[in-house]
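With one protein chain withheld, the remaining protein chains of the complex are depicted in position.
Coming up: subunit A.
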Amino acid sequence: MQKHGQKEHLYKLLVIGDLGVGKTSIIKRYVHQNFSPHYRATIGVDFALKVLSWDAETVVRLQLWDIAGQERFGNMTRVYYREAMGAFIVFDVTRPATFEAVTKWKEDLDSKLVLPNGKPVPAVLLANKCDQGIDVLMNNGIKMDQFCKENGFVGWFETSAKENININEASRCLVKHIIASESDPVPTVEPDIIKPHLNSSKIVSCSTCFKS
């Protein structure tokens, strides 16, 4: 039921990060406003839809793509990433190894997906499970703001799906950057391309069979 003159945006957002960091829990909290310790491990990919009243004139529909965290599913990410407009990269503050993997996920994302204007897709870093009281960030004294700057994140949040901390805020931050990047004038290098597209590098994976 769209009011007269209301604009609607539809964005595909990726939620990526190592196995067991809480990607599914974050999405369930955000979309269904609840938390359970009993989520099944994600095999392949899962989806959810969140509708936001952005402002009086704008409705934003977010397609959240929940992507399996195990490394070997990384062989399928090219297909999962296609046409995404933004990404959350999640790690678990209680497990330093999942933070170390953040740069790996960011590189994977940027190597397989760019915006029409050639820029990387906006990405927000989520330091999840911050309710657990064990914080590798503080322990290691890593300066998160600087880390984000160096690695091309538009922002970062300490989140907890369990306690519902900062998830709405993180999402607003990402959407804000997506809207901003959309209004960026598209440079004239590739004038034919309207949508974000995969880096058309070596592998065209499975798309060949779709050419009718």
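As a working rule, contacts are C-beta pairs under 8 Å (C-beta built on N, C-alpha and C of every residue); 3 or more make two chains touch, one makes a residue touch a chain; residues count from 1.
Keep this in mind: contacts and distances are computed from a predicted model.
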Record-based protein name (UniProt) of the chain missing from this complex, from "tRNA (adenine(58)-N(1))-methyltransferase catalytic subunit TRMT61A", "Proteasome subunit beta", "Eukaryotic translation initiation factor 3 subunit I" or "TB10A protein": "TB10A protein"
Absent-chain contact - pick from A:L49, A:I134 or A:A180: A:L49
Which of A:N75, A:Q146 or A:S183 contacts the chain that the document leaves out: A:N75
Missing-partner contacts on subunit A, residue numbers: 12, 19-20, 37-41, 43-47, 49, 63, 68, 70, 72-73, 75-76, 79-80, 82, 203-210, 212
